[in-house]
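Below: one structure in structure tokens.
Excluded from the complex is one protein chain; the other protein chains are retained at their positions.
Our next item is chain A:
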Amino acid sequence: MSTLSIHDLRKSYGALEVLRDINLEARQGEFIALVGPSGCGKSTLLGMIAGLETVSSGQIRIDGRLVNDVAPRDRDIAMVFQSYALYPTMTVRENMAFGMESRGVPRAEQESAIRRVAALLQIEPLLNRKPSQLSGGQRQRVAMGRALVRDPKLFLFDEPLSNLDAKLRVEMRTEIKKLHHRVAKTTIYVTHDQVEAMTLASRIAVMHRGVLQQFDEPQAIYERPANLFVAGFMGSPSMNVLPAVVASLDGGPAVEVLDGLAVLPLPPGTPLPKAPGQPVILGLRPEHFVVPHRAQPEQTVLGRLRADVEVVEPTGSETMVVLRLGSKEITARYEPVDAPRVGETVEILVDMAKACLFDPATERLL
């Protein structure tokens, strides 16, 4: 049973079309992440689900009920804002009680809901403070608390962690994940941080310029990005893309990259995506590169490349190496002990079983 279903949704401000043909659904208890670059329409979509923005065309259903023209208060949703939007003149307790008061929830019930949520989020000592007397992390918690007391059908988050510093962000991310486990509410979570999306979501919706690019499980999005945009947006460092031409190697399918600099085999038996000689785009993630002596027996479809080391970027747990391949630069992931030195020429294998091929004209995955 889906809690939220969105059908052919469109939004335009005058002549400006901000969202196009959005189709989404969230099953009971699911955690959906909406990701995309700034200005792609994530907040607008969330605002439409909340009822804060009007619908130009299409349908939004919550628990099967068409809510296009239902007021925000009657949609049974709760929302956490990027700015937290805590009422500055009210204490934490009053902030949490405000929504229940508006709905005429009896006092005793309000009090017990606040106590329950305050305990859950460990904000009991803060209940009598004003928002201005809280740290960023505490405000964040209170904002979530205000959403939680209402016990709504649907949770909406608009970049709730983007105002926190890096360390706190990671902590709160884990906490949100735990919280979701515990309360198991259907959640729509907007972020432009793909790590947040990958770690939290059961499914990710990637948006670009108002169009939904792909809606799938995190692993699927990562391994089989539907198009070049998704491939570049998800993953850090992003996927390397190389222009290539369909060819054959030892009778099997293959691609030739960089004007014949190298021919890389494709898994045997894969149907040729295009006729030999046709151009394609080859997508390789940094971790698809393998140092020769680390090749595993099950990695049978290996291509071989020679490249010059341009930049070496150790991060501690792994080292990113920028390699020059003819006129192109690619980023490969190395174990710190295997990392080469700048200026060296190295030989590196490519695990072609994981490679993605894209159509250069449509930019779609082949």
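Definition applied: a residue touches a chain if its C-beta (ideal position, glycine included) is under 8 Å from a C-beta of that chain, and two chains touch if they have at least 3 such contacts; residues count from 1.
Keep this in mind: contacts and distances are computed from a predicted model.
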{"item": "Chain excluded from display, named as in UniProt, from \"Cyanoglobin\", \"2-oxoglutarate ferredoxin oxidoreductase subunit beta\", \"Aspartyl/glutamyl-tRNA(Asn/Gln) amidotransferase subunit B\" or \"Carbohydrate ABC transporter permease\"", "value": "\"Carbohydrate ABC transporter permease\""}
{"item": "Residue of A:38, A:132, A:296 or A:317 in touch with the missing chain, whole complex considered", "value": "A:132"}
{"item": "Residue touching the undisplayed chain, where the options are A:77, A:257 or A:365", "value": "A:77"}
{"item": "On chain A, residues whose C-beta touches the chain left out of the figure", "value": "47, 50-52, 71-73, 77-79, 81-83, 85, 87-90, 98-99, 102-103, 132, 146, 150"}
